[in-house]
Structure formats: C-alpha cells, structure tokens
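A single protein chain has been removed from this complex, and every other one stays in its place.
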Amino acid sequence: MSLQVGVLGYRFMGKAHANALARLPMFFPDAPDVERDVIVGRDEDALADAADRLGFSRTATDWRDVIEEVDVFYNLGPNHVHAEPAIAALDTGTPVFCEKPLAPTLESAREMRDAARDAGVPAGCAFNYRFVPAIRYARNLIDAGELGEIRHFRGTYLQDWLVDPDAPWSWRNDEGMAGSGALGDLGSHTVDLARFLIGDIERVSGHLETFVDERPVEGENETRPVTVDDAYSAQAEFENGAMGTFEASRFATGHKNDNRIGIHGSEGSLRFSLERLNELELHREGDRGYETVLVTEENDPYVDHWWPPGHVIGWEHTFVHENYEFLSAVAGETPTASRSESDATAGENDGEFTPGFEEGYAAQEVLDAIARSDESGEWVEVA
Amino acid sequence: MSLQVGVLGYRFMGKAHANALARLPMFFPDAPDVERDVIVGRDEDALADAADRLGFSRTATDWRDVIEEVDVFYNLGPNHVHAEPAIAALDTGTPVFCEKPLAPTLESAREMRDAARDAGVPAGCAFNYRFVPAIRYARNLIDAGELGEIRHFRGTYLQDWLVDPDAPWSWRNDEGMAGSGALGDLGSHTVDLARFLIGDIERVSGHLETFVDERPVEGENETRPVTVDDAYSAQAEFENGAMGTFEASRFATGHKNDNRIGIHGSEGSLRFSLERLNELELHREGDRGYETVLVTEENDPYVDHWWPPGHVIGWEHTFVHENYEFLSAVAGETPTASRSESDATAGENDGEFTPGFEEGYAAQEVLDAIARSDESGEWVEVA
Amino acid sequence: MSLQVGVLGYRFMGKAHANALARLPMFFPDAPDVERDVIVGRDEDALADAADRLGFSRTATDWRDVIEEVDVFYNLGPNHVHAEPAIAALDTGTPVFCEKPLAPTLESAREMRDAARDAGVPAGCAFNYRFVPAIRYARNLIDAGELGEIRHFRGTYLQDWLVDPDAPWSWRNDEGMAGSGALGDLGSHTVDLARFLIGDIERVSGHLETFVDERPVEGENETRPVTVDDAYSAQAEFENGAMGTFEASRFATGHKNDNRIGIHGSEGSLRFSLERLNELELHREGDRGYETVLVTEENDPYVDHWWPPGHVIGWEHTFVHENYEFLSAVAGETPTASRSESDATAGENDGEFTPGFEEGYAAQEVLDAIARSDESGEWVEVA
Partner (left out) sequence: MSLQVGVLGYRFMGKAHANALARLPMFFPDAPDVERDVIVGRDEDALADAADRLGFSRTATDWRDVIEEVDVFYNLGPNHVHAEPAIAALDTGTPVFCEKPLAPTLESAREMRDAARDAGVPAGCAFNYRFVPAIRYARNLIDAGELGEIRHFRGTYLQDWLVDPDAPWSWRNDEGMAGSGALGDLGSHTVDLARFLIGDIERVSGHLETFVDERPVEGENETRPVTVDDAYSAQAEFENGAMGTFEASRFATGHKNDNRIGIHGSEGSLRFSLERLNELELHREGDRGYETVLVTEENDPYVDHWWPPGHVIGWEHTFVHENYEFLSAVAGETPTASRSESDATAGENDGEFTPGFEEGYAAQEVLDAIARSDESGEWVEVA
C-alpha cells in the first residue's frame, strides 16, 4: 500500500520534492511506495498546471481538506504559513515534512516542536544539506575522531540576488512573512550544519545589516520596505569549546548559491563548498595539504544508489536522500542507508527522522539568539 | 500517443537512459510522451528485476522480437552487439539510439552509418557530453567567434580502474568485443568533442600501449589476454589548421572519470573538466585570467528546465538533454532548447538529430586512423 | 652619501629586512644608497655571525649606542622592546622602522605614535602585505570604484604551529611580551589590510580563546602559562557601512601562513591568499565568475622592477617594496612606484611614508577594542 502524499506549495521547493518522490523507486527500491496524491495552493490554474507537471493526482485549495486524508503532509510554503497547517496535521496524527526555517518566530517554531512531540509521528525539517554525501562523509570522519578535537567552524553562505537595489521586493524581504532575511533563509542551513557536524552552540554574538531599505514591487508603481536583514554575521562558542564564525549575504556579488564550511580540528581540517558538492577537501593526520576527495565511491554515503565513481550528482539529489530517509521513518523502517557500515551515524535514526522539528527548533534558537544579540549589542546565551 | 521504447541493455547505460526517459515529463514538458515498453537481455531473472526497477512494462530475450514492435530502439549493449540489431531496426524503419563507439570496427560502423542513411529515420549516437550545458555554451561561444581563430585543442580523459594488474578481465579488454580499449571507450568522447567544438580532423599520429597483458577472470581460476590498449595518445591537425593532442588512460592513478578539454583561440581560451561539469573556465578578450563560470544561469543551455542559478546538476542530466533532443527528432519536432536565442546552434537540428550515426562514424574514422598510425608509425590522413 | 642603517633584531625579521636592503640597488636603482651599518642584539656570538651573514659592518649590544649614530633605525625585536628604543630614536630625530604590532599595549603604541608626531621624521610600521602587488592592485581597483560600494570584508589568517599541545612556549605566548597572541601577531595584518582596502572601522565585537593553557619550556623541565589568545574572531562595522569578519588562529591544522581576504562590493568582488600571492581572484562588472589574475604584468604595481609576465615573485619581495618606499621617504623623495600611472594611490605618499606609526596605532586601537569586547561581551566603539 502506497503512502499518499499531500504537498502545500508548488514552486521551487514543490518541484524539488516532487522530483525526489518520483525518483525513489528507481534508485532507492527499499523506500516505501509513495503516491503523489494532492497538491495544495491558492491559484487554481497554476495549481492544475503544477499537478500535471509534477505528477500529482489532484489539487486542493485548502490544506484543511487535505491534512487528514493524506499519509504524509509536506509544507513547502513561505515561512509564515508553516506553523498552522503543520500543527493541524500533526494534531490529526499525520506526519509532516516542513521547509526551513521552521517559522518566522521562535515562539511559532516552539509550538510546532511541541506539536510534533505530542503527536509522536515523524516531523521532518528540510535541512537537505545534511544529505550531501560529502557532508555525511565529513560527519562520519568527525564522529570517528579523524579530525581530533574540533577547534574552529566557519560557515559562509553567499548569494547576490539582491545586489541590485532595483531587484524586486518579495515575501523574503518581509519580517512578518519570513521572520528574518539572510539569517533565516541561509543562516539556518549554516547553523544546522554547525550543529550536525560540531554540536550544540552555547552562545553567540550577532550582526545584521540591511543595505537597501525599500524595493520596488514588481508590476506595480510602488515600493515596499525591506524589514529583514540583507546580510548577517555571527560569532559562536560551541559547548565543546570550539569557536565558530557564521556569515551570509544576499549582496555577495558573483556568488549564486555558495554555501561553504571549514572546520579545523587538532588532527585535521576540512572544507566544503555546495557549488562543488561532490568534493570534500580534507586534511588528515600525516597529510601535507588538503586532499580534494571526490565523494563518489561506492562506499560513500548514498553513492551506491547512483552511478559509478567519478559520475557526479547534483543539488537535487540531496532531496532524494532526504525524502528517502524521511519516508522510511514514516513507514516505520530504518532506512538501509543509515545501517550501512560506512555510515558512522548508523543507529541514530532508528524509529525516527533526523533532522526533525527538534533540530529545526534548536537551529531557530540560535538564529533568534543572533538576532537578539544584534539588537542588544551583547553576546546572548542560547537557551 | 506515446512513443514505445525498447531498450537492449539493462546495466549502467540502461539505468542512465531509463532515468532520463522517466524524468522528461517533469522537466521537459514539450518532449514527446514516452512509454518504457520493453527491455531486452539474456538473463531472464536479471531482466525481470531490471524491468521492475527501471519501469519497463515487459522483457524480451531476443531483440528480433522487439525492433519492429517499438517506435524507438535503444542499443545500449557492448560494442560488438551494436551493429546487427541497430541495422536490423533501421531496416524496418525504426529509429535507433546507440551507445558509443558505434562499433568495434570501422567497417561495421560504416554499415551502420549506411543503414541509417538508407532508413532516413533518426539514428542517434550517444555522445552525451555534447549535452553538458557548459560544453554547449562553449560551442556557442566558439561559433560566435568569441575565441577567435582556434589554434589548439587538448583533450585528456583519465580513469584508473585498471591500475591494479589484478583488476578483473572484462569485455572492455577484448578487441573482438570492444574494438579498442581506452581509445574507443574514452577517446571516442574526446574526438567527438573535438569535432563538435573545433571541426573536422585532417590527419593524426597515434600511440597505443597495453601495460598489463593478461588479467584474471573473476570467479575463475584463469586469466585472459588483454587485446586492446590500456592507454592511447594522439596528435592531430584539424582542417582549420588548429593543432590537437588527445590522450586517455585507464592507468591514471587518482582519476575516476576525468574528461578534460582545453582550447586556445586567438581571442580567448577555455577549459572544462567533467568532474566539475557545471563550470567552464573561460578567458575572453580583455580578461587577465580564466574566469570560473558557473553555467547555471537561466539562459544557459538547458538550465531553465532545472533549478535556479547556483543549484548544480549532475552527470546524469546530460542523458536527459540527449534523450529530449533525440526523442523530439523522432517525433518530428524541433526541440525548444535548440530554438532558444541563447543557443547559437539553433537550427542545426531541424528535422534531424545530432550527433547521429554520421557523427559516430566520423569519430570512428579518426579512432581508426589513430590505431592505424600506431601500427605504421606514420601520420595517417583521416578519410 | 649612503644612509647608515642600524637594525635591532637579527632573526627572521632581521634576515628579511637585510635581504631587502641588499636587493635594492639591482632592482630599484632610484632607491637611496644604503649601508648596512650596525646590527644590535644581546648574544655577541650570534650577533657576530648574523653581521657576517647579513652583511652588516659592525655589531652593538646596546641600542642606546646606536640610535643617534645611524640615519635610520629598524626595530625588529619582540613587541615589548619596540617602544623604548623607537621613542628614544625618534626623540633624537632618527627615522624609525618598526615591526608590527607596534606595541603590546595601546598605551605604549600611543606613546610611540606621539613620539613620531613630535619628531616629524618618517616612522614606518611594517605592514608588509600592503606591498604585495596583488594587494596594491586591489586597492587601486577599489579606489577607482571598480568594485562599487563595498559591503563585505572577510579576513582570515590561519597558522597551525601551536596545534600540538607540546609545542614549546615562546615570548609569543606571553601577554607581557607580546600583548596578545593570534590577535596581535596575525590579526594586526588583517586589520591593517581592512583599513588599507576598505577604510576606518567604527565598532567591533571580539572573541578570544586559549585552547592550551601552559606549554613546556624548551630544554627545561618546566612549563609556562600561555597568557594570550591562541585564536580570535571578530565582527566589525566599517564607517562606510560595510560589514567585516576577522579571524586568526594558530590551531588551524594544515595551514602554514594562510592570510586570506575576501571583499564584496556592489559591482564586484575579490579574493586573495598570501600562499598564492601573485594571484588575485577578481569578479568585475559583467563577469560571470572570478577571474584568476596573475598580477605579474609590467604595469602592475612594482612588477616592472622584477621579471617578465608569468615569472612569479615570493613573500620576501614585499619587504623590498616596503623598504624601497620607506627609505625613499627618509631620503625625502617621492618614490617612483607611487608616481606610476597604474597606481591610483599615487600622491598619497608625498613627503611621508604609509603605513606609519599613525596606521600602526590605528590598527592597535581596533585590536584593543576587540580584546575589550571579548572581556565585556559587548560591542565596542573604536575610538
């Protein structure tokens, strides 16, 4: 029997997840059977088109009609519409998969986290970069102690789509709808990777800037205020004593989707860039420099599902891995990938999906602390 | 009405093409409808598994039963089984798509080319690297004269899977089945890219080496002789006066699937590496160095079908583009991608598919000349 | 008539400057004539050896005997011996060149700055990375507006010589002698480059960590406490509104002397790494990616003094440029290099040398603010 999936949102993320669902049978044959049942939105014409293109059986304009009917509910809408449908679905016992950041405010995220706890069903938060083979490989190395004691984490996420002051206003520029700007949109990924790879963060110091205060509304003769940050930076202290620096910008000319991390431990170091996501630069004990590892060997995480060594995968594959793990959890299975010997994280996922709303909330606590630090001008302890 | 597709071969290439077919509706909605009808092979159990996994409706153990029933026939088997089924299919008027190199011998390739000419239906040769956005972008730049008069082409294709003298024997080590070794398997891609980007080749000088003369047969207590080259190099003179150097090896320790080209013209230069296939290194007039271009902008070839800028694609996407173009030709349509303004190759595909058996044969003429040059110790004119 | 030069310090920095002085006549024929007159230190044997090797005419064990005799006094000793000799020399009207950071404390640095103001003779601070051709080229581009309005500056300076907890204690680990650790030693370079390239810094938030609290004394059976930072990070706001992040560590496994900066402006971006100091990665308006510029063309700053394009220079050449500029200022000349058309900074140096004690002090104000911020947990305004 197939899992019936309902999806709220049919644009960029809708397409990314629909593609992931469609590709599971061929590449992850032990994934649960899934049916793309219903896609939810407001514009009926666009919705019909999307259903047709993305392979959904039907459409709906009210998520309330959907959350009980489906076996899994994906909430891929803008941040400010995450909480209500997600909580409602969880309250009916329907597993939920939600885009990041969890919510525009910490309070709203906490309600979601609590609803997930109460529901006791899988509630996933879409930090897809945990599912890059190179990142998972990095995590395994760190867990195995190959880098020794971690001293430094550096995360920068650079984009440039707002450099032009006439780039149009969107919901991503609005505090009410987005919560924050580069901080929530990009920084949430950095913070989650920091937590995934290094551990919990104890305290932070933050800095937010808005370089352009208002932007034109597309097709209209008016401007709207930009009420979120165009860029942020932060310093962090991890619970294990490591230092961190985080940074993201929508004003980094020449960078499209440049999500980088660097880590230094007492025994080794590593570097990763999303624009070269098949590679991990690795410095291990005894090495004289960084080795550019192409993470496409059969025993690299998830790779045996795809192609022979040297045949690189793309950004979208992270969604396939993520959906595979999440849906396996929904179906009550421990996915194969987590059980593989090559995966030091094996076992952690038994019976549940990580990253879940717990991790989504934990990241949001850090984002919130960064924003509060920016306001107060002081370091802020993460709760 | 859907095109019924029959496919001979269910391993690596079978999976790559099945995936490509499966992805067309979501990403290339103007592609013809396709049904994965029948998959052909000898081992019935393996075949049934493959059909199930790859989404084919049925299986067959004799291609003769299939070639007339289907609308398109894909020949993805080893080189020595390319000619007979392909020619038979073409003789019945069925369009054929065939893996590269076209055949183990030039004679056999010529028969295939002639059959395609006679049939007058699309006959595609799977030089998938023509469909990398960065390569197509490079072609457009060259066609537009952005690099000026071309002086140098350099192509190296490095793998290392035979470095170990105990790596097992396979059909790829046998002259009868493969025709040649690194030369045909890897060199055919280099030669085709050289022809695609620079033009026809006038004469060549070749050098073939076999470093390990026999290899163990897996699971058996015997060895078999290696009767093809482990590596080749060649020098070339193009019709336009440019110089070329080609090289491939299965003994290049540390390289998995490293297909690189470099081009120098009077106005600019470029470099490409398949392991970073989203990038093109480009030196244009007025530049002081190579620019690392991420070829993921909306107006880059094929990119608008996928994801926003900076969201990289993988190796398999080249197959989607290739199948899109080929099937559009089969359906008698000029595919949208070829018509786009950003694509200087627009128009060339009207009514037919390139690269076809003509291009497959032309590449094979060069490979054959290289092999003959190695034997004679003299430069050889390409017919 | 030659300038008589006296130098305090004969180790690493002594050798670097002696070499620079020795190379001026051949490569910068318009530099003033210089005689390496006297080298000053405490260990007479080592001193005699050094004088012989580095080409000094004589030695002295007390700088007091020297500062009036010489035409220029170089203070290349540890930080805590910078102030007294430098001030004494300036008080006698002798121009002084001093290694960075100016002093262990801001107060001491201020006294030096004041002495330089009072003396009215050139007083140089050895921020040699201002004299890397690629850095000066970057400055010229920024001054010419090629990067537009600057939004981001990122500076990391990574070394790993203290990763091993048994690496021996040195004066660089002692607050009294060094003032601070990675912050003053490495961070001073980052802060000076930030000021050189972007402008004044308004406020900072700092974070200092000491990972290993005591270290063995070489050749003795004891340990001494580490009273400075092993690593620091900082956030900054520049007066022009740009954001900055600074970071340095002596615990960055795999990095020897990795001084990097990155800058994003509204029209372009750039990146620089000291370990590839002949290169500047540059993204300019209309570019699709970073161009790797080899800054070795004849009209690049200082390059015409050396070798043809593509013949790279090394780290030590920055000292030659720096000494050339400083000694030209001492001799009352405007050096040629500053007058070249290719140098947008032309004119700024008329009659004086930059970076001087003013710039040394200004950098120290930032370092001091970072350290105070680390203590208070609050952002600190730079005076």
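Residue numbering begins at 1 within each chain, and the chains themselves are lettered A, B and C in the order written.
Convention: a residue touches a chain if its C-beta (ideal position, glycine included) is under 8 Å from a C-beta of that chain, and two chains touch if they have at least 3 such contacts.
Note that the structure is predicted; figures quoted are calculated from it, not measured.
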item: Which residue of B:26, B:163, B:177 or B:331 touches the chain not shown here; value: B:163
item: Omitted-chain contact residue, chosen from B:94, B:233, B:259 or B:292; value: B:233
item: Selected residue (touches chain absent from view) among B:189, B:264, B:305 or B:321; value: B:264
item: Among B:152, B:224 or B:372, the residue in touch with the chain that has been omitted; value: B:152
item: Of C:313, C:330 or C:370, the residue in touch with the unshown chain; value: C:313
item: Where the missing chain touches chain A, by residue; value: 279, 282, 287-294, 297
item: Residues from chain B at the interface with the omitted partner, ascending; value: 147-148, 151-152, 154, 156, 158, 160, 163, 205, 207, 209, 211, 231, 233-235, 237, 241, 243, 245, 247, 249, 251-255, 264-269, 283, 287, 289-290, 377-379
item: Touch list for chain C against the chain that is not drawn; value: 12, 15-16, 18-19, 22-23, 25-27, 29, 53-55, 159, 255-258, 274-278, 294, 296, 306-317
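The rule is short, and it goes like this: only the chains that are shown with their structure count from here on.
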item: Centre-most chain, if every chain is reduced to its averaged C-alpha atoms; value: A
item: Whole-Å gap between the CA centroids of chain A and chain B; value: 36
item: Chain A and chain C, separation of their C-alpha mean positions in angstrom; value: 42
item: Interchain centroid distance [CA atoms averaged], chain B/chain C, Å; value: 55
item: Residues of chain B engaged with two or more neighbouring chains; value: 294
